[in-house]
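All protein chains but one are shown in place.
For reference, chains read A and B in written order, and residue numbers begin at 1 within each chain.
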Amino acid sequence: MDSSNKMSTLERGSSKHPNDETIISFENVDYSHPNGTAALKHVSLSVSRGELVAILGTNGAGKSTLVRHINALLKPTHGRVAVFGTDTKETTSATLSRKVGIVFQNANNQLFSDSVRSEIQFGLKNFGFSQALIDERTRWALDTFGLQQYADRPPMELSGGEKKRLCNALVLAWEPEILILDEPTVGQDSEQKEKLIEMIRTLQNQSRTVIVVTHDVEFIWPLQPRTVLMTAGKIIADGSAAEVFGSVEKMKEASVLLPQLVELFNSMRIAQYPANVFQAADQISQLAIGGT
Amino acid sequence: MSQESRVGPNEIITIGGLSYRYYGSAQLVLKNIDLRVSAGEIIVVAGKSGSGKSTLLRAINGLIPHQHSGDYSGSVIVDGLEVSSTKMSELATKVGYIFQNPENQIFMFSVERDIGFGLENLGVPRREIRERVDWAMETLGIKHLALRAPHELSDGQKQRVAIAGVIAMRPKILILDEPTSLLDPFTAKGLVKVVRDLHDSLGITVLIVEHRLDLVAQIADRIIVIDEGKVIYAGPPREVLYNSETSLYGVTEPTIVRLAKLLPFGKEALPISSDELGRQIRDRIKEKGRVSPA
Partner (left out) sequence: MQWIASGFLFVRGYSLIHRMDPRIRLFLAATLFIVGLLSQSVVELSVLIALCFVISLVAQIAKRFSKSLVFVGGLSFVVFLISVFLSHQSVTAGIINGLRLFEVIQATSIFFLTTTPDELEQVMRWFRLPIDFIMVFVIAVRFVPVLLMDAIQIMDAQRSRGLEFEKGSLIQRLKNTIPLLVPLIAVAVTRSLDLAEAMDARAYGALRRPSSMYVLAMRASDYASLLCFALGGALGLYIAFFLKLF
């Protein structure tokens, strides 16, 4: 018996248009750490161009291990990962990162230059951009992320929020086709989270593929991404945000808390979840006060 | 100044006119702060990073002024002791302090050794260390981890170990400086419950810095919002969340509060959890059912 036959639609993933171009595919991927601890177990996943995917799970569920396979930082112990049709075993992360940009959780783990400007230029130089293009992209990054006034200051002197912004800027500077954000909201205040939402929306409008690894469900819910739920190295649900967050059992299994709006509507036994507070207010007003 | 900061009854922390500037910094990080905390309160401290909230908390356990150099004026009285003239080690028995990064506050090679660390420093006799360490592990439900090494613990477990290490010193005040910011929400929720249980069973006074107000609003007696070294708001959670623009000061408003503010009845009902709001909506629906058929 093929076990996939028994899987519900939820586990198989969201339906896609047949002509959607798959750019990331995991085929039955296992990954074990050098000491033998299994970190990914039978992971299958495919992502199409332009999708917004949220990967949810507690610390240690395997989210970070999974995304590190997409730019070949890690390579599967068993199974196959292909990105833009290339098996990651046949390339290096230094090459693949040109197309797959990862913004890591901890900004302090990468900033080293003597100025914000040269920090941004580092990647562009590594990827062999021409000097003219380096200048142009650096200017763009400084402008877009509001970092002009810091251009000549050492990154170490920036505040936590500014450092995080710089990390986003220095990756987006080389315009990767896939952007991966690893826990982008950790340690960020409300204003910075708003900016992040804006950035993701802009990238979506440019049909860029964005993968967000997060445990911040309040942050991700209004974006209504395709949602992949992980626990103990396995994907246990993959579908629309409403589908995945709506399956209370799976969420419990993964120890992921529900967004407050979902919790609220569950308590009212309404499965039509609003994406944001405005929709919620409309729905509630109609119920409790009587619509116009 | 000292006239104003006379300690009231049942008051465990009295801060009067506290200003502070780190050595080499141009700006004051705390500006003339007045704050009184009663014994047994749970206070949530919120504000942007760099607002001065961590500095304020460090002024309560004595890291400021004792371990940082800078300009200090005003007075902080903790359980009858003037902080600036009390030794750190004595303050350590009054105020337990939990830091953000769980990794950086566990020193020893095993959990129980680490929990005993503070007691060893104070020269507590061995038998009593054993008793208090056992009691602290029992209280936090981590007895089974006693002989584990730090690297064998999850982040949530590490924070519990850190709390046990502090509780073993029997402080009257527990300060937690963004204890959950590196934890996932599920683990964070568990940690908040641990703190509440400690408060309920030991009557300990709690000051906790937390960005996710949805996690802590329900257990707080007061929320204090700090910005640019000043106390902007201080009051019961419902009052602060509904009568102020906390989001201007970097506080992530709970989704439920944002929603309730959009609802016509939200400003009377003041819900701070989805359970509360759900109940209120159901009541409205019932009411409407009674009224409209007429």
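To be clear about the criterion, a residue touches a chain if its C-beta (ideal position, glycine included) is under 8 Å from a C-beta of that chain, and two chains touch if they have at least 3 such contacts.
Keep in mind it's a predicted model, so treat the numbers as computed, not measured.
K.L.:
Which residue from B:63, B:182 or B:226 sits in contact with the chain not drawn here?
P.N.:
Residue touching the chain left out of view: B:63.
K.L.:
Touching the hidden chain in the complete assembly: which of A:48, A:97, A:138 or A:209 does that?
P.N.:
Touches the omitted chain: A:97.
K.L.:
Check the options A:62, A:76 or A:123 and report the residue that touches the missing chain.
P.N.:
A:123
K.L.:
One chain isn't shown here. Among B:118, B:156, B:229 or B:266, which residue touches it?
P.N.:
B:118
K.L.:
Pick out which of B:43, B:166 or B:240 touches the chain that's been left out of the picture.
P.N.:
B:166
K.L.:
What does the interface between subunit B and the hidden chain look like in terms of residue numbers?
P.N.:
58, 61, 63, 66-67, 87-89, 92-93, 95-97, 99, 101, 103-110, 112-113, 116-126, 129-130, 133, 149-152, 165-166, 169
K.L.:
Just the residue numbers, please: which parts of subunit A touch the chain that's not shown?
P.N.:
33-35, 37, 68, 71, 73, 92-94, 97-98, 100-102, 104, 106, 108-112, 122-123, 126-127, 156, 170-171, 174
We take it that only the chains that are shown with their structure count from here on.
K.L.:
Need the CA-centroid distance for the pair subunit A / subunit B, whole Å please.
P.N.:
That gives a centre separation of 31 Å.
K.L.:
Can you check the complex and tell me which residues of subunit A touch subunit B?
P.N.:
Counting only subunit A, the residues touching subunit B are 58-60, 159-161, 186-187, 189-191, 193, 215-218, 255-257, 259-261, 263-264, 267-268, 277-278, 280-281, 284-285, 287-290.
K.L.:
Any idea which subunit B residues touch subunit A in the complex?
P.N.:
These residues of subunit B touch subunit A: 48-50, 154-155, 181-187, 189, 211, 214, 247, 250-256, 258-259, 262-265, 274-275, 277-279, 281-282, 284-285, 288, 292.
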